[in-house]
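Excluded from the complex is one protein chain; the other protein chains are retained at their positions.
Letters A, B and C mark the chains in the order given here, with residues in each chain numbered from 1 onward.
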């Protein structure tokens, strides 16, 4: 006979809002419109715990996830779809009013160099979270980080055109219900279009000259990049009501520290 | 004549809530009741930016901080006091309604081994933040992370006393006005007292036996550790109204992943 | 007309042993015996530079790699084969006597729980490097890190059977020519078999009891785990002459710090 320690009374009757697993690594495949993507996410999967129950059954969380991912040849529709099904399987096994699953992963995509038009391979960081709450529609948060650059307009205006520039990181986060979530490619496009210039893994000399000229023609503070991302999201995802937040971070070439700008808006399709 | 690019109109009229510097490293000293502490914090210092102004003057942020820290022989009253004075200096230089300064640092303290009573040296991670908002009292957030351990009570109850145990990380976060903020030592004590056992950098054999016995006598889930921290804070800081949150994370010895539990309460001195 | 700055004389005539790119992320696929693996490696690709030449042509390094990976639908034989072809393409473009390519990536594999025989998904860390040196055969270094656990035999012997246990990390590194390199699965097996017990992402109660009993029956220091890995490699890869090194690191549950053991041997098939 099994002693069900988890169902005992806890020493202190305090409700906990997130209990579960973190830093679990797994792997799966999605396919949409004939394009396959492979993921090796780091997973956080949590539920809430009432004040009068001692613990959750941790193994059921992993089991729900494992069952839904199924086997290594299974192909899923999308990260969001997979996350919804994991939370649904979890809700059947556990009494909970709140479930949340988060994947952190690297996402690869292809591009073309700006002048020589050669193929390049780029990778960005994505955090995709799905939240299921009793009495509310399922919601998703998708956050993408892409590397670009900034060029200082203040220095340029005061220094006979000479200025400093540097690597920068743009982040776009959207929160909404399933139908509102943009695809990753569109989000990447908004971020890349917000920098002084986008960056590429491969640049031939003509491309390097193109990018360098573009940077000098388009000097931007982190404040500008952050606002560009917010405005770009507003325009591109205009038919939806989304919570949008953005951050631009510049790895200053003249300092040892970074500079940042953060903001948020709500898009409105009306 | 200087061109003040920052004061121009931005392309997109969007208010930004946090603009400033991040990942800046500096160093300073505090002394209280004759005890000196040395800090090498990583600093984030941000203010808000109105919708119709292009940028902030980043160098004024560093200047405010540098002036207040003064020189390497200056001795300050406390981290919180230093942060308040940085934000005050900043408010004089910048038009802003919100200012925030965050220090991430390692904090050293001494302890005694449980049986042999030898001196040990321990180090924990602290994040200290001060927030100044127009029309509101200054508030602080202090978060401390300490390493301890957990022992699985469910396995022990079903396995003839055999169980698994592992390193665990306890986090306690408090938010309140200046007079309410506990000192770091009291916060560390609450966290250390919440594990199956606290941990020590030095353990002679008699200490190791003491700790191992204590762990077996006190099996706890992460849920228990999290609730212990919340309850401990409630009791120890009971004369204050504080927002308290806690997390326990266990680096499971039988899994490659961690398990976590998070919760929050508001203490009330009444 | 292009100015070839790289071919100018350098200010200081000093030979450099490694010049190239680092922290580049890309993605590709391998297939062997019908099993596909997907990789998102972080790449370091370097060559040497003679004392009298100012610089290398960095874009040719990325170009060589991009050409060989070809397109996102290309399927390669193995990581080692792909790395050899990248270095060969590079040698055609650059005058160099030493070329080296390193991939750091996460590698997924499946397993079965020890008692309930359920399917589990595990992920480990791999560093694969290929080195091409003039006048020498091509060599590879493969390093794999897997998470397991240790149980203290000294505490157990002095404490009436009570002891402490913890998560541990085992590392196996092999260096040899192409034919000698074992496959990743065999290396993982050697590491997993060297701990007090291997770990699993999923464990039902009967599995947890099985693992916990196994841990208590098999107490090991990090010194033991390190020697087990070295001995396991010696036996399993005995028909080859390989340089083998190993490390065991234990995330002590009674301390805030880790303990480690490192060693190396040369296997000899004779």
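Definition applied: a residue touches a chain if its C-beta (ideal position, glycine included) is under 8 Å from a C-beta of that chain, and two chains touch if they have at least 3 such contacts.
Predicted model only: the values in this text are computed from it and were never measured.
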| item | value |
| --- | --- |
| Identified contact with the non-displayed chain, of B:26, B:178 or B:218 | B:26 |
| Option touching the unshown chain, where A:39, A:103, A:184 or A:200 are the choices | A:200 |
| Where the missing chain touches chain A, by residue | 122-123, 147, 149, 155, 158-159, 162-167, 197, 199-201, 203, 205, 208-209, 211-213, 215-216, 251-257 |
| Where the missing chain touches chain C, by residue | 2-6, 10-12, 14-25, 43-44, 46, 49, 54-56, 58, 153-154, 157-158, 221-224, 226-228, 230-231, 249, 255-265 |
| Footprint left on chain B by the chain that the document does not show | 2, 24-27, 38, 40, 59, 62-63, 66, 69, 71-72, 106, 108, 110, 118-121, 123, 201-205, 208 |
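Here is the rule we go by: only the chains that are shown with their structure count from here on.
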| item | value |
| --- | --- |
| Identity of the most central chain, Cα criterion | A |
| Chain pair whose interface holds the most contacting C-beta pairs | A-B |
| Angular offset of chain B relative to chain C [C-alpha, multiple of 5 degrees] | 180 |
| Farthest chain relative to chain C (centres taken as mean CA coordinates) | B |
| Chain A-chain B separation of Cα centroids, rounded to whole Å | 26 |
| Intercentroid distance (Cα basis), chain C paired with chain B, Å | 36 |
| Multi-chain contact sites of chain A, meaning residues that touch two or more partners | 2, 24-25 |
